[in-house]
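Note that this complex is displayed minus one protein chain, with the remaining chains in position.
Right, chain A next:
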Amino acid sequence: MGKSTCYHCGLDATLANITFDEKLFCCNGCKTVYEIFSVNDLTCYYDLETAPGATPKDIEGKYNFLENSKIIEQLLEFNENNTQIITLYIPHIHCSSCIWILENLNKLSPSISTSIVNFGKKTVRVNFNAKTLSLKNLVTLLSSIGHEPYISLDDYSIGKKHIDRSLIYKLGIAGFAFGNVMFLSFPEYFEVGEFWLEQFKPLFRWLMFTFSVPVVFYSAQDYFISAYKGLRSKILNIDVPIALGVSVLFFRSTFEIIFDAGSGFFDSLTGLIFFLLLGKFFQQKTYSFLSFERDYKSYFPIGITKINTNGKEESVQIYDIEKGDRLLIRNEELIPVDCILTKGNARIDYSFVTGESKTVSKQSGDKLFAGGKQLHGSIEVDVLKSVEQSYLTQLWSNDVFKKDKSMAFTNITNQISKRFTISILIIALLATTFWLVADPTKATNVFTSVLIIACPCALALAAPFTFGNVLRILGKKKFYLKNASVIEQLAKINTIIFDKTGTITVNKESAITYEGLELSKEETLLLKSTLRGSNHPLSRSLYSILNEHNILTLDAFEEHLGKGIEATYNNYQIKVGSAPFVGLTSETALLNTTVHVSTNNQYKGRFTFYNDYRKGLPNLFNSLKIEYDLVILSGDNEGEKENLTKLLPTKTKLLFNQKPKDKLEYIKHLQHEGSNVLMIGDGLNDAGALAQSNVGIAISENVNVFSPACDAILDASKLNQLHNYIKVSKTAIKIIKWSFGLSFIYNCIGLYFAVSGQLSPVVAAILMPLSSISIVAFTTLATNLSKRKLE
């Protein structure tokens, strides 16, 4: 560890010069956390990892809503007398030190009895006594050690979460039965004919029957349900032949053991269901730290401060806000509803909504939209609309959010299963007719054998194992897919739509150009010194590009909120800010963000801010343009049009001033014309478009931070790899088609035995696992080879 970094959080601490216990800290906040830990003998925190902490933020008043008993009631998982349990989401959890400190919370407060961390989900489950430590104090305590929990409206509405483990139960039962049945049917495989084994045959067979009953009626129930649903809506999905095969296997085996005609196929039956469930389980790759279902509720706070008519402050639940209420929005708080600013100066960050990081200044009387974050002191506002009716949140009442995308299209396995099922039935009927003529005693045997051997185990396994593996490969490359059907959809895409701000542009940095009279060295120096005093984001970016190093001590400095800054030095006066502020009246209408400069009331020129585009963007567009139609849908004005046309292929369509609803409608329109649309966006304003498109990908600079509901989350640094990811999904489809071919070969071999009436349990027991395992091996190998395409 370098000497000049903070012992607690690892940030640069050279300037701060705060030492305590011979350790260097970057700020008093970090020092305080260290003090808390050292007093309580918890400095082990620093031994596990170097500089694991986060600077505690000022949270004065932020959690006042946790005093509202109605809100507390909703948040607590368990609430009785002296025991309260709550699960809090803590975004900062990132290392073993975090786990350690959060599981030792009981050392910081005696009211906490236990706390258990789930690292994958980044949550801590705290067991505490609310009589001695209120929920608000618990949250304050966590914040004071740099582990501030994130509590949003989402926690309020979901209620108690239920974990679905039924698939693991089913898999466990099938595996258990499979192993035991295999074991019990061994004597029959070798047909030893030993006297005592002959004696115990019925016992062994009835035991196998007992084991397979729960497998058929519990583990396999999803296949029966799905097959029934498919038939009712007149679709021959893959579960139809599976359900048919399973029931034929079970009934024929039962008859065989009742009439002592054979040992039955219980081993194949349980094995089949076990492998099928295994495939299902493998395909369920979930990223517990990501959520693909977020809507505005994940961004919005639960409670806000309301100012009553008598001037008293009170915490209210967001849903209880009514038109005409007066609210107090503190620094760093989110505006939950559309409202009018009545008091204070607002500087709003709409980056949640638009992806645009530049703040907007508003004066008293201006309208504020829900979703903005206040960044500069407290403001008071009058509510215009309730939460659900606000401009932003209204988007979610659109029907598109109620549809389940994966239900709407037939996947590759089901496409093939229709033809498969029909041909199997034809073969079964033909073979039975033949045997009815040739040897009627064998007819039923042949009929059931065909249905058993045709049970499409290998066919049904090809897709889950291929997709499951591709999901994992892409996940390692920071492209997180919601589920397997996204891969199939991605392979079919022919139109790609990009959002502009925050998606193809970088959030933070901007490119800046200067136009006008040249500034002298003194003027530049003065400009830089002036900018130094301002905290406005534009001033900060401008400050960082000016090269002068000497800083002057200004004689006078004044910041006019929403207008600009003014400073004097040695009778030299400078004004930096908006056009009217510096005295420029005849401004040519310019759409980009500009900062104007004048010295001694003489207009000098303007700095224009351009978006900075992500690296590798022209290359990505050039490689994509061959196969795909490309469109840019931007919510911004046309200021960047010239820049974009230079950067992107000429075929690219550019559309500006698109409202969230317009984006959604545009995609709908394209889909009506038969396009398969991939939408790439980032902000909440793209949420509608992401939901409407065939595949919606959310770009995120930090995947742990929130992104809107989508089908996939892509790390921003990997955007230039997009084309390769699409190629991999296409390869996956090819691999599945190859394995279909392979499984047909197995089916033909099996059908030979079945049709000729020679299918014995041993043949079935060998052929079935062999085909399944070779398919699994083939798909795994092939998908791993396709990984080479990715860097």
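Here is the rule we go by: a contact is a pair of C-beta atoms (placed from the backbone, for glycine too) under 8 Å apart; a residue touches a chain by one contact, two chains touch by 3 or more; residues count from 1.
In the analysis below, contacts and distances are computed from a predicted model.
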item: UniProt protein name of the chain not shown, from "Cbb3-type cytochrome oxidase assembly protein CcoS", "Nickel-dependent hydrogenase large subunit", "ATP synthase subunit b" or "GvpL/GvpF family gas vesicle protein"; value: "Cbb3-type cytochrome oxidase assembly protein CcoS"
item: Per the touch definition above, residue among A:Glu22, A:Asp41 or A:Asp399 touching the missing chain; value: A:Asp41
item: Touch criterion as defined above, residue of A:Asn28, A:Thr55, A:Gln74 or A:Ser109 at the omitted chain; value: A:Ser109
item: Touching residue (missing chain; options A:Thr19, A:Ser96 or A:Ser397); value: A:Ser96
item: Contact set of chain A toward the excluded chain (per top definition); value: 35-36, 39-42, 44, 47, 96, 99-100, 103-104, 107-110, 116-121, 141, 144, 163, 165, 168-169, 172-173, 176, 179-180, 196, 199-200, 203, 207
